[in-house]
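One protein chain omitted, others in place.
On to chain A.
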């Protein structure tokens, strides 16, 4: 084989390798990381809707759950938990609410994104009902109490006495096909 042909082969193979690594960094690493966090429960992301199966309530134990709310930089709504914290027994379903108020003159749609610390307890925090499972449309000037029902798993590791649940609210009006129909 001539040198030119072998050079071309090296170039093509290397460019494929480089393009592959670029794709790996953007399309494989982030999902892999998410999957890893989901399996290990690291990273603080809570799971999807949970169907309560076990009604055993561990009354011997008390866990304080704190609530935090924050707005993404471009989000003008008033958004806050209606109570700062609650003390619950593991296994006991608890309902709390977040308060949201669209203070603008426009109909808007928001999406709340949860995060939980300490980051190894995400697997033990179950939500049977949550406003965060869907987006939250509010007409101009409207306000709403957004409902959340959660159960702390009785298997919560010993030594964890308090958990903080945080929601950040995003403006996703532009990403929703027809914001008015959401109302």
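As a convention for this text, a contact is a pair of C-beta atoms (placed from the backbone, for glycine too) under 8 Å apart; a residue touches a chain by one contact, two chains touch by 3 or more; residues count from 1.
Throughout what follows, contacts and distances are computed from a predicted model.
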Omitted chain, identified by the protein name its UniProt record gives, among "Cytochrome c oxidase subunit 1", "4Fe-4S dicluster domain-containing protein", "Phosphate transport system permease protein" or "Ion-translocating oxidoreductase complex subunit B": "Cytochrome c oxidase subunit 1"
Option touching the unshown chain, where A:11, A:78 or A:103 are the choices: A:11
On chain A, residues whose C-beta touches the chain left out of the figure: 3, 6-7, 10-11, 14-15, 17-26, 29-30, 33-34, 37, 40, 42-43, 45, 70, 72-73, 113, 115, 119-120, 168, 170
